[in-house]
Every structure is written in structure tokens, then in C-alpha cells.
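The structure under discussion appears below in the form of C-alpha cells.
Complex shown without one protein chain; remaining protein chains in place.
Think of it as A and B in the order they're written, each chain with its own count starting at 1.
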Amino acid sequence: MAIKIEKTFQVQEPLDRVWKFLSDPTKVAGCVPGAQVTEAVDDRTYKGLIKVQVGPSVTDYRGEAHIELLDHEKHEIQMVGKGQDVRGKGSASMKMTAQARALPDGSTEVVTVSEVNVVGLLAQLGARMIQEVSNRMFEEFTRNLRTQLQQERVVDTEQPSTSGNAAQPEPIKAVPLVLSVAKESAGRFLRRIFGGPDSR
Amino acid sequence: MLHKTSPEIGGMGHSVKRKEDLRFVQGKGTYVEDVRLPGMVYGQMVRSPYAHARIKAIRTEEARKLPGVLAVITGQDLEKAGLSWMPTLFHDKQMVLATGKVLFQSQEVAFVVAEDRYTAADAAELVEVDYEDLPVLVDPHRALDADAPILREDREEKTNHIFHWEVGDRKATESVLQSAPVKAKLDAFFPRCHPAPLETCGCVADYNSATGKLTVWETSQAPHAHRTLFALVAGLPENNIRIIAPDIGGGFGNKVPIYPGYVCAVVASLQLGRPVKWIETRSENLQSTGFARDYHMTAELAADRDGKLRGLRVKTLADHGAFNAAAQPSKFPAGLFSICTGSYDFATAFCEVDGVYTNKAPGGIAYRCSFRVTEAAYLIERAMDVLAQELKMDPVELRLKNFIPGDKFPYQSPLGWSYDSGDYHAAMNLALEKIGYRDLRKQQEDKRKNGELMGIGVSSFTEIVGAGPAHTFDIVGIKMFDSCEIRVHPTGKAIARMGTKAQGQGHETTFAQIIAQELGIPVADITVEEGDTDTAPYGLGTYASRSTPVAGAATSMASRKIRDKARKIAGHLLEVSEEDLEWEPGKFYVKGAPSKSKTIQEIAFAAYTNLPPGLEAGLEAVHYYDPPNLTFPFGTYICVVDIDKGTGEVKVRRFVAVDDCGNIINPMIVEGQIHGGLTEGLAIAFMQEIAYDENGNIQGGTFMDYLVPTAVETPNWETDKTCTPSPHHPLGAKGVGESPNVGSPAAFVNAVVDALAHLGVRHIDMPITPWKVWQILKAKGVAE
Partner (left out) sequence: MVTKNLVRVKVNGQDCEAEIEPRLLLAHFIRDVLGLTGTHVGCDTTNCGACTVILDGRPVKSCTVFAVQAEGREIRTIEGVANHGQLHPLQEGFKEEHGLQCGFCTPGMILSAYALLEKNPHPTEEEIRWGISGNLCRCTGYQNIVKAVQYAANKMSGEKHAA
């Protein structure tokens, strides 16, 4: 099933630092929970793994991501990725565009538009949840991104930047994600009924 | 002539309490999953997550290494035995375990066997499959496009088109449609749904290597047909195969086909020499076993300005999924869909159906509908309402005007059926009276002035059941007769077996009642058994409402053979000639001297102790019945709904069901069947659909999404009857199990559309969910 996700977020860092980070796939992968880059085929194509856990069942997606467009002037990156579960439980593919721009106060705004397509068991059980789970993954991603950028700023003059995380990636636990998503859905629903900020 | 019997005997018309209930209320039924044999092991399927993909590799080593795992079977293994494909029940074949490619999500790819079910589940998780996904086809309207992916590479003709079938007079109907002053056209989709009996499918396959006998406990509505197919496909001698269909927890057509799970369990048992149990989960049941409906239909009605019908043209696109596994008579690729002229007298009609493959679960079985009759009844009953709307005519008036009149029976329909009997006016009038139709229409007018939404839906359906006469009907070549064998013991008790197999219809009671009717032996003294192919005579099983029309007739005829012999014995005992004897249920008496009589019990005893010279001992008979025609139960259902403008929820306020199934064996059981079928119709109309997204992911694959009504959603059903016996059935009975599922969807949908007709709504496709209704209300500006 195809799901469109549009996300915009701000980072309290200057544009060129954010852009440098974003245009390095190994660094970006390091911010995606449960993800790992395993091989750089060339400077545009990368192979990797991502672990997703739904309840007791762990799914390992193995796939490839290709940078279609990297525009250093417009600060725009376009990427397509496709992965298959190693045991054959399904697949997922994604097309993503991200554009960074400087804000007047010196921080950076990043606008992303992604189209995610999921096939297999996850699409059956998680159909309703995929949108929300993607939201959550994104929130964790931006949190990690901000942290990484902050850390880099601190160590920048002292050491070369590390690429990705060397340790075993922790699988994204979709059950706590699902539970917190359910809580959030319920919260939004109640807010819609009783008034309050509509978080659509 | 049907004698009246006493309640102690319990013949036709008595609401005898069911004999099977004693074990069920104590939890002492024997369903397949209850079968436990020494040394039994468990099988579990590994299934495809992809709707269309090539299989590049299957790795089973990790699974095999797990302690407790005994075997992992793949399509390649089966291929060596020539079993990776098996014939379907309808001129096609299907993969048992996938070889080369998979064609629908949840398709069977490997079969794991382990000492216990938990280890089997662990092992199934460890099987690794490399897939290369292929473009998916889920829209049947795209199946014949030039760029559509060809699904069945195994077929000679590389096309997704399965069949084209047509019947009727194309030219005459075309010309009537051109010339008629009034026309109505309706595009109606009957969504894919699933019978979902509460017990899923499963089997215990037990090959005894010491005796060479294979015994399979199976959830099968047609055990004999399964036995023959196993013999032909697996090359096992038929005398060494025993299929036992024990208690079955609901069938509704879902348990007619042979599923890959059965074949794999048999193969595993043959391989291991141990009993192998395979019971599918509910998800597997909903996602891979025989679905129903999925018909995209168009009806065009031609009429005069006064509402007199002139012609009907129907065109249908049938979505059969990845394999044509429809369980239906071999000459009818669209089943009995051509009953779509319904209860109406058409001068001319034409019907054509095209079937296509898609990347969905295979099937097209008859879900409580006698081979596509539900689709046909839905279409015509919906189309009549659309025409009524066009003519600004009351839908009841339109129907009354066009019903086949009583004097036209047996009625030759323009699509080739000979309806045995019917009195549509009587059923309709009784229903109208019971529901208070005129007052309801007044009430609707008043409510509309207040902006309240109330609707009345009518469905006057005709069913066609009891397949079927040998000259036209067979399933994979086996003729659709059915049978009964009765043996009366010296003490006057009897045992009888039939070729049918109940899954809740109460045959242990109703067939005993038929024998009670014919022989006067009390129901309590008659044991009825079904489902064991080693003891029951050959029959085609129970589905399509055929048990009473066919096996019921066989039971009656076998009883009469016994009665004929009993007459000879009675004459001998009373020392009179046979012609001087009269029969009343339970005894023969001498004409004019009723005190000189012999009971059937005395006669039975004499059959073993005191026979006329030259007459064989024993009192038994067997009869194989070839029905001369199908039977045509019918009825009128009227439904009243109220729509909540805030939520779009449709509440069924009242539902009157008047059914005519000819002479009734057990009114209590018939009423129960109607309740159950109407509840299924309610579910189909308002809550159920097995849908697929554009990648072929199933969207209705568990009971979380595929909704079954609970006691809270289900209204009280008001039932009544008229009685128009079948002229050709020995008991005048017609069969009724499926009528409620056939006739009700249109009643529900007609009611909802009627509630919104004044806003310009003509049709809403099922399932009519609150969301769908609310969107319409919003668009029409009346939502709250």
C-alpha cells in the first residue's frame, strides 16, 4: 500500500552544516533507528539493513538506496530505496525528497516528502498503523539528527566525524511505537471532540 | 399424499428437538481438531507475503535443524511425486505448494511438520524464501489490457481470460432494449466475501503403513468426492482411502474444495508413517480458502410505460483470483447465475459472463447460494427497484405486476430453466400484511417531512437449488445424484446413511423424520449417520441446498422400497394378499378390518424370523436418486431501516421473511436456517468485504477487519411461510438453507437506497458502512 508522508522540521544549526550532514547517507542512516549502512557500492548507491520488530516477530529488511539527485545549490536531495525481508515476509520501498533552506534566525528548515510502499504481512496487520508508525520513526529520526549535529559541533575541531553507528542497530520496536501511536491517536480523537489544537 | 404422523413418530411437519444437540451442549462433539491419535504430529504452512512474485530460492536448513521438526516439504519436493499441482473442481489446476512463482498473498509455499504445533510455528518462521516481485493485477477490469501482467504462465493460452459464457437471445433482447419506451441500467458490484464458518478447515491424515490404508478426518462437505479425487490425483487405490467427515463446525460452501493443506498432510503422513494434523488459523482461512462472490454486474431492464417488463440484459465480469477453483457443476462456469430473470415473466433475456484471473486467493465457491444464485437474485432485485424509481412507481406494485402468474408453472424462463412451482403473489401479500406495508409508507412520508430518513426494502427472490439431474449436472464428471441406505433391525429400530454431510443443518434429525414419515418408525428409534466413506453410500455432499431435494428424496424412495417389502411380509403374517392391505404410518391393516394389523416393528421382527417362502431375509434398501429437475424455493423479504444522520449508521428496525420451501420437514430447523442466513446477509450488506490494495495486500484478512455480527448488531427476525410443494419431489420439499442469504442482501440495500431515494440516490454498493452512508449524507447536505 502506498502512503504519502510530508514532514517539515527545524534544526537549530546553520544550513551548510545541516546540508553537509544530510548529503552523507551513512550519517543519515545513523539517525534512522535500527538502520545500518553495510556497503557503499559507489558514491550514489548504498546497501543497508533495517530491523523492525512487531511484537515478538523481528523483520530484517535488506536493501539498497540510490541517490537520484543531489543538488548542492538548491540543497535538495532525492533518494529511492527498496528493501526485502531476508526471510521473505515482505518488502518496502520508498521515494524521498528532502530540501533544506535557511531561516532568517540562522536555523535550518528541512521539508521532506516521502512515498512509502509496503507489501506483505506488515501491510495487512499494520495497514492502519503504517502512517503513524512512519510519523514516529520520523520523530525519532529528527531527534537523533539534532543530537548528532549537536555532538558534531562539540567534537568538530577535535576529531573527524564518525560515520553511522558501529554497534548492532537496535531494532525499531513497533509495539511501544504502536502503543504510543494508539495513545496519540486517541489523544487526537479526543481533542477533536472536545476542542483543542488539531494536530493534523 | 402425506399422512399426518403423531408427535411420537415425528414425521414431516413436526418440530422435533434435535438429536445431535445432546453431545454438542456438553462439548462432546468430535470436530477434526478434537481427533487425537497416538504418534500424531502437526503441520503448518509457510505462506507468501507477495501477491505476485517469482521464487528465486527456498532455504529450509534452519527450519530442519530445529529439534522436533520432522519434515519441511516444498513445491519442488511435491513436483517429484507429480503433486505440486492438483486439479481444481472446475477445469483448472492449482498449485499445492508454489513452484516457480506465487500468485496471491498467503499462497502456500512450504509445509513444515513437527512434533507439536508450537515447534511447527517456530520452524515455519525459520523457512527463508527469496522472492523477486512482479507487477500485481488486482483490478479485474484491467485483466485483459494489453499491458496486463500474464498471471498463469502454466496455461497454453497466455491470457488472463478464463471463460466466456452466454445464454439467451442476444438479438431479440438487443432489439427490445432499443425499442422499449422505458429503460433502467444498473452497475452493481457484489463484493468478495468469505463464508467464515466458525470452525476453520483442517484434517488429520493417517497413513497406516502396516495395512496400506489412508484415513483422513477432514472438514469436508463432500467426503466421497474428495475420496475419489484423492484416489485419482495421488494414485492411491480408492478402497484404501477412508475419508471421515466428523462433526463440522459450519461449512457454508467453504468446506467443499480440496485445499493444499489436506494434500500436504496426506503426503507428510505417507512420508512419515505417522498421523499428521493440519488445522489452519482464522487468518489463513480468510486469506486463502474459497472466497465467494466478486461479481461486477450490469443489468439493463426494458419496460413499457405502465411497468410491464419486456426484456433483461446482463453482463458480468467474474473475478476468480489466481486459480479457477470454483466448486460448481462442470457445464456452468457462472454457476446458475442465469436465474437472474428471478420471479418475473420476461419475454426475452440475455446473459453473458466473462471470468478473469487476478492476484487474489482462488475460488468462487458457492457461499450459501447454490452456485451464484445470490449474485443473480441481488442483481435482479436491485434492478427492479432502480426501474421502479425510474418509473416513479412503488417497487411492490412493479413486482406484483410482473410476477410469473400461478398458471404459467412449470415456467420456462427465457434463459433455459423450468421452474417447478411458485406462487409469488401469495408470499408477497403475506409479507406486506405482516409488515404493515401501507402504514409504513405513510409513516415514511411523514418522517420525510421532518427530515428523518426511513427506508423500506423489498426482495422477492427465486432460488434454484437441488443440483441436479444427471443429464445436465456433474462435478468433475461425477453426476450429482445422492443416496440413502436404510437397514431396519429385528427390534424395529433403524440405521440410515446418506451421501450428504451436514455441518449444522440437523440431518440426524430431519432425515430420521423423513424415514419416520414413510415408515412410521419413531424418530427416536432411527440413527442417521453421514460422512464416513467406508459406510455411507456415494453422494455428492451437502451444499447448494441440495440435501433435502436430492438425498431427502433418496431417503424417501429407499423407505418406500422397504415399505413395499414390509407389505409382502405383512400380507404373509395376516394371511391376506398385498392388495387387501392399507397403510398408515407405522402399520399395515386389512381393508375393512382395521383391528387386523401388523406394526412395522412386528414386520421388522418377522423379516428375520418368519418370512414368506422365497423372500430374502432382512429389511433394508438403498436408493440413488437422480432428481428430474431442480427445485425453486422462493419468498419475499421486507426490511425497514432508519438511518442516523449523525453517524450514517443504518439500524434495521424490522425484517419480515416469508419463505416458501414447499413441504417442510421440521419447522423449527427451517426457522433456525432462516435466522442464520439472514444474519449472514446482514453482514454482507453492511460490514464485510475481503478487499485488496494495489499491491495485492489483503485488507480483510482477520476477524479484526472482516466483521461478523454479534448478538448486539443482529435484529430479531420475523419469519413466516407459504407452502407451494414441488410437484416432482417425493415429499414436495424444496430445500431452504440458502434462501435467506440469497434473498436478503437486496432487501437491505433496497431499504437503504429507498431511505435516500428522495435525495436522488439510485444505488449504493455493498458493504454499506456508516462511513459510506455519511459521505452520501454530507454530499446531499443532510448530514448532522
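The rule is simple: a contact is a pair of C-beta atoms (placed from the backbone, for glycine too) under 8 Å apart; a residue touches a chain by one contact, two chains touch by 3 or more.
Owing to the predicted nature of the structure, the values given are computational and were not obtained by experimental measurement.
Participant: Can you list the shown chains that the hidden chain touches?
Facilitator: Contacts of the unshown chain, counting the full complex: B.
Participant: Check the options B:342, B:676, B:725 or B:743 and report the residue that touches the missing chain.
Facilitator: Answering carefully, the residue with contact to the hidden chain is B:676.
Participant: Give the residue, chosen from B:44, B:94 or B:283, that touches the chain omitted from the document.
Facilitator: B:283
Participant: From the list B:419, B:717, B:748 or B:774, pick the residue that touches the absent chain.
Facilitator: B:717
Participant: One chain isn't shown here. Among B:11, B:49 or B:197, which residue touches it?
Facilitator: Per the contact definition at the top, the residue touching the missing chain is B:197.
Participant: When the complex is taken as a whole, what residues of subunit B touch the one chain not shown?
Facilitator: Interface with the chain not displayed, on the subunit B side: 17-18, 20-31, 33-34, 36, 67, 117-118, 196-200, 247-250, 252, 281-283, 503-506, 668-669, 671-673, 675-680, 702-704, 708, 710-712, 714, 716-717.
Here is the rule we use: only the chains that are shown with their structure count from here on.
Participant: Calculate how many whole Å lie between the centre of subunit A and the centre of subunit B, each centre taken as the average of the chain's C-alpha atoms.
Facilitator: Their C-alpha centroids are separated by 50 Å.
Participant: Could you please specify the touching residues of subunit B with respect to subunit A in the complex?
Facilitator: 48-51, 105, 125-131, 133, 693-699, 701-702
Participant: Could you pull out which subunit A residues touch subunit B in their complex?
Facilitator: Residues 1-2, 57, 84-91, 117-121, 123-125, 127 of subunit A touch subunit B in their complex.
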